[in-house]
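A single protein chain has been omitted; all remaining protein chains appear in their positions.
Coming up: chain A.
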Amino acid sequence: MKHKSFLFISCDEAKHICDKAQYHEATSWETFKLKLRYVWCRITRAYVNKNIKLTETIKKANVSCLNQSEKQVLRKNLQNELKNQQ
């Protein structure tokens, strides 16, 4: 089994931390390890930059969506209407 480093993380781990960081769910220690890898890993850097850009774009667009319960109501009403038509 591969030994897990205390300070240095793999690229996949860095991506995972980066994803969590987009939702403010990464711990300070995780963020520190990500920053460390960001300095020397080109792939991590590219992923982080792309991920941040996506977060900022979605934030800027201020998009809205229906929540699950609203969709359920809509689905039920549509089904009823469909039955009435048949």
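Note that a contact is a pair of C-beta atoms (placed from the backbone, for glycine too) under 8 Å apart; a residue touches a chain by one contact, two chains touch by 3 or more; residues count from 1.
In this text, contacts and distances are computed from a predicted model.
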{"item": "\"ANTAR domain-containing protein\", \"ABC transporter substrate-binding protein\", \"Putative RNA polymerase sigma factor\" or \"Phosphate transport system permease protein\" - which is the UniProt name of the missing chain", "value": "\"Putative RNA polymerase sigma factor\""}
{"item": "Touch criterion as defined above, residue of A:11, A:43 or A:78 at the omitted chain", "value": "A:78"}
{"item": "Contacts of chain A with the absent chain, listed as residue ranges", "value": "15-16, 19-20, 22-23, 25, 50-51, 53-54, 57-58, 60-68, 70-71, 74-75, 77-78, 81-82, 85"}
